[in-house]
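Below: the structure, in structure tokens.
Shown here: the complex without one of its protein chains, the others still in place.
Here is chain A:
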Amino acid sequence: MKSSTYERARTPAEAAAAVGRQQGAKFLAGGTNLLDLMKLEIETPTHLVDIQDLGLDRIEKTKEGGLRIGAFVSNTALSADARVRRDYAVLTRAIQAGASGQLRNKATTAGNLLQRTRCPYFYDPNMPCNKRKPGSGCAAIGGYSRQLAVVGSSDKCIATYPGDMAQAMRVLDATVETVKADGATRAIPIADFHRLPGDQPEKDNVLEAGELITAVTLPKPIGGKHFYQKVRDRASYAFALVSVAAVIQRDGSGRVSFGGVAHKPWRVAEADAALSLGAKAAAERAFAGATPTEDNRYKITLAERALASVIDQAKA
């Protein structure tokens, strides 16, 4: 771990300015991912700006009838919130399917959106990895790729976004609110927040240098039955091979986002539109143009079957 300086900012704008001011500075929230990566020197921030004192730890109603979730709200608090459990159950289910109780106590809403890939080649500094070291190549392509992306990948990177929470936020059409280093604010639809790897796999998302997530807002509740089906080799404490976040209405229409398959939560409008036609029709549309490896081709079948399970449960 490289030495870095540390400060605790007092306001979001001050935090953003502090990170924007210094090359290599980063925000520190729960630290459940960043600190691990710093120990391996995969992340080497020169300066850490701690956001725990910014008052971003509240969940509030919005005037549109939705919820604004502060960036520093813990996974535990968010998943336990009575309004979330009642109106956005897919979010509670997704969060509780992830990590462990201890980690969820520390992990934050903003931090979870920024969780980096769990590709094993990203984690081994001896291996080429375009995400870790741009231009060095991708060891995962042609290597051990059972858990990696099947769709939306590039010839530079087949990493996945590993989180659960964001899959639920994707089907809920959440918005990520930020403040930039110059104090300007913006609202980024979750659909546009994470990137595909393309030629720049080192960029996980569209945030600019010094841009701080202040909140995630959820629109007013959309009703329906809420599901998060996470498929994995062991029963707990594992990243998804495939996950399905879905909200399904009484008439069979709905929304679906697939996790564990791409560099971002994978929601395709045509798949949503085909949901009432069944899992096969929806999955075909969601994975049109998929480019799996021999190791991870099974994920396409798995996604379809996991979706079938959700649809059957919705009918039950």
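Basically, contacts are C-beta pairs under 8 Å (C-beta built on N, C-alpha and C of every residue); 3 or more make two chains touch, one makes a residue touch a chain; residues count from 1.
We take it that contacts and distances are computed from a predicted model.
A.B. asks: Of the options "Alpha-D-ribose 1-methylphosphonate 5-phosphate C-P lyase", "Zn-ribbon domain-containing OB-fold protein", "Xanthine dehydrogenase YagR molybdenum-binding subunit" or "Septum site-determining protein MinD", which is the UniProt protein name for the chain that has been left out of view?
C.D. replies: Result for the unshown chain: "Xanthine dehydrogenase YagR molybdenum-binding subunit".
A.B. asks: Of the residues listed, A:72, A:88, A:121 or A:266, which one is in contact with the missing chain?
C.D. replies: With A:72, A:88, A:121 or A:266 as choices, the missing chain is touched by A:121.
A.B. asks: Tell me which residue among A:146, A:220 or A:250 touches the hidden chain in the full complex.
C.D. replies: Here the residue in touch with the unshown chain is A:146.
A.B. asks: Need a quick check: the contact residues on chain A for the chain that isn't drawn.
C.D. replies: The list for chain A reads 1-3, 39-41, 118, 120-121, 123-124, 126-127, 139, 142-144, 146, 229, 231-239, 241, 278-280, 298, 301-302, 305-306, 308-309, 311-312.
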